[in-house]
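Just one protein chain is left out here, and the rest sit where they should.
Labels for the chains are A and B, by order of writing; each one numbers its residues from 1.
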Amino acid sequence: MSESAPRLAGLAASPDSALEVPGPVRLAREPHLSMWSVVERPATARSSPGGGRRIARLRTRTPEGTDNIVLVRRRARDASGGVWVEAVLPVLPNGTTGWIPRDALGGYRRVRTHLIVNLRLLTATLERGGRRVFRAPVGVGMQQWPTPRGRFYIRSKLVRYRSTFYGPLAFGTSARSAVLTDWPDGGFVGVHGTGRPDLIPGRISHGCIRMRNTDIVRLGRLMPVGTPVTIL
Amino acid sequence: MHEVSFERLDVDGAIAESAERAGVISRGAFLAGALGGSVAVLGLAGERAVAQGPGPNDVAILNYALILEYLQAAFYTEAQRMKALRGRAADAANVVGAVERAHVAAFRDLLGSKAISRPSFDFQGTTEDQNAFLKTAVAFEDLAVAAYKGQATRIKASSALAAALAIHSVEARHAAWMRYLFGVEPASHAFDQPRSKQQITRVVNSTNFITSSPSTEGSRTPRYTG
Partner (left out) sequence: MAPPGELVVPERNQRSDFLRRTMFVGGAALAGAAVAGAPRLTDAAQLSQPDLRALNLLLLVEYTEQAFYAEALRRKKLTGEALEYAQAVAEQEKEHLNLIKGVLGGRAAAKPQFDFGDKTASREAFAAAAGDLEDLAVAAYNGQGTNVTTDILAAAAKIVSVEARHAAWIRSIVDQPPAPEATDTPQSAGEVLAGLRQTGMRR
């Protein structure tokens, strides 16, 4: 229906067409913007909007006991007009995306931050609006337990627990170890502090990204949950 | 899962009503001062900023109005960002969104530290489709008109009443505009009806648009791969 067509007296407004099914549309349309949503209802992610094969079952809570969230990329309709959202999924193989019914998700939340972990340079950099606001040296996975490369997101934040090993604060990401598949709670890669700052930078972990405690505390003030993470 | 911000307002209202009956609050209580810096935003002449704020009765009513304005502002803002609207509907979302955001700013300015904070929202796809958007916009704007109208006779201070009336008629323009775009008569009756806060609250809660903030922080010991 053309909004700019002149309206004729005596005719009701034409109903808009549900017949055309346009292609997927990106959700985050501004530079440096990412969006995420809470998984409000258990849902099955599929390979295409409204169909295709089943990829994963999503729960509403994470193993850490927080709300499960997904990074959302695009929106599309199925043939009957239902809305589906393409999301980055916290499943193996790493980098998996799938389509979830819109009504399984909550409201859209926006972030303009981006964490970039460079496995060669052993650095973690946080950008906000494309500008660097944080950088720190990191410890990453040893050769036999590599930190996976790819595009992920921060899924949760843990604070006020007691652990020398993990330091004062830990972020959970959507990335999973491809090797430690039997690890408790699914083998998720975290970004956290450490009791061994002397080992940083280095290839020292089972996949997690470790940083010195002062750095992780600083990152904790700058990086909201939902931030996309690029590991390269 | 879905917190009801309105309930806090009801508590304040009950307290304020009894204070009003006791003759504690009068029109003079925040005359001339109430609008403060929002005068410029609201475009009302002749009032000057004063240290004192609105009385408790009016605070409750203003916060109720603020929640509705937060809701509308967030709805139009998200619709603009989703870019699912075309033509005159897109223009309307831009203009009306800017005005609702201005209303939010004015009420927050007016209420100062007493302003209720912005809730989280989930518009469940109604910002992502033109037809759903127009239907929801029509319903929202008609609701806002009825809500302001329902409170007009309960506001104590003249300046707060003047501000509420000045916004109430703008919401009615929005309602007519959205109805026109949607294809229904912009003014279907000679008289518009008020709705009580209870009625409005029930409808807003039924949409589940206002949600609790996501709970993404915990304090269990991490079990990441390390």
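As a working rule, a contact is a pair of C-beta atoms (placed from the backbone, for glycine too) under 8 Å apart; a residue touches a chain by one contact, two chains touch by 3 or more.
Computed from a prediction, not measured in an experiment: that's the story for all the values here.
Of the listed residues B:Ala90, B:Ala115 or B:Val184, the one in contact with the hidden chain in the full complex is B:Val184. Of the candidate positions B:Ile67, B:Ala93 or B:Ala175, contact with the unshown chain belongs to B:Ala175. Against the chain not shown here, chain B presents residues 41-45, 95-96, 99, 102-103, 106, 124-126, 129, 131-132, 135-136, 138-140, 142-143, 145, 149, 152-153, 158, 161-163, 165-177, 179-194, 202-209.
To be clear about the criterion, only the chains that are shown with their structure count from here on.
Spacing of chain A relative to chain B, judged by their CA centroids, is 32 angstrom. Listing the residues of chain A that touch chain B in their complex gives 2-4, 12-13, 15-16, 25, 27, 29-30, 38, 40, 63-67, 69, 75, 83, 102-103, 106-109, 141, 145, 155-163, 165-166, 170, 172, 177, 180, 183-185, 187-190, 192, 205-208, 225-226. On chain B, the positions that touch chain A within their shared complex are 1, 78, 81-84, 86-90, 120-125, 128-131, 181-183, 211, 214-226.
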